[in-house]
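Here's the structure we're looking at; comments come further down.
Every protein chain except one is present and positioned as in the full complex.
What follows is chain A.
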Amino acid sequence: MTSNVAKGTMTVEKKKNKKRSQWAEVWRRLKKNKMAMLGLAILTILVLTAIFADFIADYDNVVIKQDLVNKLQGPSAEHPFGTDEFGRDIFARMIHGARVSLRVGILAVGISIIIGGTLGAIAGYYGGKLDNVIMRVMDIFLAIPSILLAIAIVSALGPSLMNLMIAIGISSVPSYARIVRSSVLSIRDQEFIEAAKAIGANDLRIILKHIIPNALAPVIVQGTLGVAGAILSTAGLSFIGLGIQPPAPEWGAMLATGRPYLRYAWHVTTFPGLAIMITILALNLVGDGLRDALDPRLKQ
């Protein structure tokens, strides 16, 4: 009897030590993926730079202050990435540009996950006519190239940071709606949903507590990759003049303004271009890593 009790407490203690939730398990698998960790490291650095941008470079005196005497200078100790056509330090502008890019990327994806996820969950859970109506509207949205849709929305609302995020967010709503709908469809018919109905849970509770947490994995993966897409779209829209307005720094806009000087001032376009490339690479690495880590079939 006493030995039984002792054994009981022992297993209890052991359990507490290795208590792992599903997410801890995912993190453990993600840590094994070197490329994903590299991407995560790059992202962490980027996020930190964006948060502490004001400490690294003063916005009013360095980032937007023109110094025409020193325009289009190559990289030097004073200006590590050189200066642009108004003599502004490119390094400082890129750091502040990271703020805009990351904010737009994350918030735009947030908007599309919330709207698309809700629509997809409703369509998948209730099915029937409601499903048909929602998904056909999504199909109409999908028929328009997303960048064109974003251009149309920004031109209608007028260029500003908020409108940019709304435009990019809305233009990628259909893809999230589709992903969420398909995973809800496969989860809806599982027995634990029936069991949840059998304990008297209402539809809202079943969707929020049982279906969405189980349908989250593919959305997270798509979201990470989607941030990269949103940053690219922001850069694209700024490039054609519909995004961030001068003198505010943004990678795509910097790329656009540097274009006329490409022949004799390569650094003006190269560094913002590299920043876009590296950020998107990092996000894709993390997204790929997450997809592998979240796939239960790859469990060892």
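Convention: a residue touches a chain if its C-beta (ideal position, glycine included) is under 8 Å from a C-beta of that chain, and two chains touch if they have at least 3 such contacts; residues count from 1.
The rule is short, and it goes like this: contacts and distances are computed from a predicted model.
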item: Identity of the absent chain, which is to be given by its UniProt protein name, from "Sarcosine oxidase subunit delta", "Peptide/nickel transport system ATP-binding protein", "NAD(P) transhydrogenase subunit beta" or "Heme chaperone HemW"; value: "Peptide/nickel transport system ATP-binding protein"
item: Residue, one of A:W27, A:F52 or A:F192, that touches the chain absent here; value: A:F192
item: Which residue of A:A201, A:I220 or A:L281 touches the chain not shown here; value: A:A201
item: Sites on chain A contacted by the missing partner chain, in the whole complex; value: 8, 11-12, 15-16, 19, 21-22, 190-192, 194-202, 205, 209-210, 213-214
